[in-house]
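Sharing a structure below in structure tokens format, with a few things to ask.
A single protein chain has been omitted from the complex, and every remaining protein chain is retained in its original position.
Chain naming follows the written order as A and B, and within any one chain the residues start at number 1.
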Amino acid sequence: MISGLIDWLTDSANWSGSDGVVARTVEHLWYSGISLFVACLIAIPLGLAIGHTGRGRFFVVNLAGAARAIPSLGLLYVMVLWLFPKLVGDSAFLVPSLIVLIVLAIPPLMAGAYAGVEGVDPAARDAAKGMGMTGGQVLAKVEVPNALPLIFSGFRSATLQVIATATLAAVAGTGGLGRFLIDGQKVRDYPQMASGALLVAVLALVVDLLLAVVQRYAVSPGLTGRGSGRPAEGGGVRRSSRRSNTPLDVEIVSSQRTVDSQHT
Amino acid sequence: MIAFDGVTKKFPDGTVAVDSLSLEAPSGKITVLVGPSGCGKTTSLRMINRMIRPTSGTITLDGKDTGRMKESELRRGIGYVIQHAGLFPHRTVLDNVSTVPRLLGMDKTETRKRSMELLERVGLDPAFAKRYPAQLSGGQQQRVGVARALAADPPVMLMDEPFSAVDPVVREQLQDQFLRLQGDLGKTIIFVTHDIDEAIKLGDQVTVLKVGGHLAQMAAPAYLLAHPVDDFVADFVGRDRGYRALSFQATPRLPLAAERTIAMGESAEGVDADWVLVVDDQNHPLGWVEPLRARGAIRTEMLHRGGTVARASGPLRGALDSALSSPSRRGVIVDDSGSLVGTVKAHEVLTAIEQADRPELADPRKPGAPAA
Partner (left out) sequence: MTWFFDHLDDVLSRGLQHAYLAGVPLVIGLLIALPLGWLARRYKFLYAPFTAGFGLLYTIPSLALFVILPGFLGIPILDPVNVLVAMTIYTVALLVRTVADGLGAVPDHVQQAATAMGYTRVKRFFAIELPLAVPVISAGMRVAAVSNVSIVSVGTILGINQLGLFFSDGFNRDFYDPLFVGIAACIVLALLFDAVIIVLTRLFTPWLRATGGRA
């Protein structure tokens, strides 16, 4: 079985062409990227607004919980059945899948943005108001920078979920790495299926690790404990070095509350 | 007796928390370890029950090397009280108090009975037994902490700033209760605090430690106030030492003057004095009034309450303070039941102080008698 997998992966014929690994990977990333982009446009402003005003907290918490319980495959089938007859051409395959991906990405993104803003030290917020900042300035200059670690955590959760679910989209007739799994299964070609599976797993890992690196450098050193010049006994360094860089690093303030990190 | 013999604790990062410390904590007495933060007082305390292991040196408990005893058994024989009580939040007050007896495998009903008694003894209503720690105030939690430490009747108690997380009023109540309890029980207690006033109030023997875990001075509190061994100790025990030392000096017979009093509800008009003392029907002083300003029957809100009241059998500090704080400049002295015996003026107290013996100065080589 393993040798079949190696043979398949080392066969250059499987890598090139419009149905090769390279093209499928690009498709996979393209679907994921566009869905995440749209989801961010919707979810992050909403999450920031809810965190800033404190209104709608109930809505976010319950949305995140409810979204976890909905099986994404079921949702995908419903979308395809419903939208396929209404659309023409390639979009008939693609649009239902993209909608599912966007819907799935919204709760973790929104929860991250909301929790990040809500978790900002009230003293820092008070100080900002006291210095005469307007609501918008408080949000932009204090809340968002401080919320960045959690916004990013939400983004990583969403990304993982989208990359995983984009694999399922192949059952709706789209491209992407899921094709190898679905096509391989039809002809009982286990090496092809296993190769597809391995490629998706590797893609998810690589993207997540890349995001981890970006997160490390995008967030203020004051929040991550990077940089020098800290007093030796300042617990900050030790605490933050313990903060791991996994996609599950989505704790909000206390470990009791976690940004949704379900995937498919 | 607990004895430290050349005990040193060096942490892996190189800091020396305790430096060849030798001291003895006599049985049945309270030995207070006091010093600024970083002086190694808590480290020293925690080496006794081996929560921290000494780098070198030995600590003996009634002559037995604690390093050779099984840790969990050693600890079950030592009561331990810490700053935030460290109660188990998931157990009821009663279960918290019963912890060590149950660990020792003692009978369940017997333990319950004893735990209930202990709760009363530390001043807690037995109704609290079924509650959880989070339903108690800080002071109440601390009482439970003390009861829990006493539950298995250990001969030794270690107390690490047990009263410093509560407000000053509650702290004083806890301290007084603790002294009463110790009067009954006579445990061997090591008590850590950073508060020199607490050290002097509670300690039979006070050990002052310097940063880096050096022993600066070990003495009875009165002796410590009279003879700080160096600048560090002098600084640490602080100002007002002469005044505070009066806390340890019994009041001699003072030339008490009879004080003219009036009862609550009477009128002070026509009394020929600047100030007159108001008492209740049991002759307990209530406060002073100015006859010239007090019109009609005396009511509670008319009383001047600035003056303190001193017991004739109490320390000299009380008598002097009574005289200094009284609006009439006449200090109110009462007997042990709280009834007025007379008043005294500051210069009379000072004369008494000048004439008094100073036992703590007698033999500079030996710690004086324990605090009264």
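What we mean here is this: a contact is a pair of C-beta atoms (placed from the backbone, for glycine too) under 8 Å apart; a residue touches a chain by one contact, two chains touch by 3 or more.
Keep in mind it's a predicted model, so treat the numbers as computed, not measured.
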Sole residue of A:Gly20, A:Gly54, A:Gly74 or A:Gly222 that reaches the chain not shown, by the stated touch rule: A:Gly74
Contact with the hidden chain (one of A:Ala43, A:Val60, A:Ile182 or A:Val219): A:Ile182
Which residue of A:Leu9, A:Leu63 or A:Val171 touches the chain not shown here: A:Val171
Among A:Ala128, A:Leu148 or A:Val200, the residue in touch with the chain that has been omitted: A:Val200
Residues in chain B touching the chain absent from view: 49, 51, 71-78, 80, 82-92, 99-100, 103, 131-135, 145, 148, 158
Contact set of chain A toward the excluded chain (per top definition): 1-2, 5, 65, 68-75, 77-78, 80-81, 160, 163-164, 167-168, 171, 178, 181-182, 185, 190, 193-194, 196-198, 200-201, 204-205, 208, 241-242, 244-249, 251, 254-258, 260-264
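By definition in this document, only the chains that are shown with their structure count from here on.
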Inter-centroid spacing, chain B versus chain A (mean Cα positions, whole Å): 60
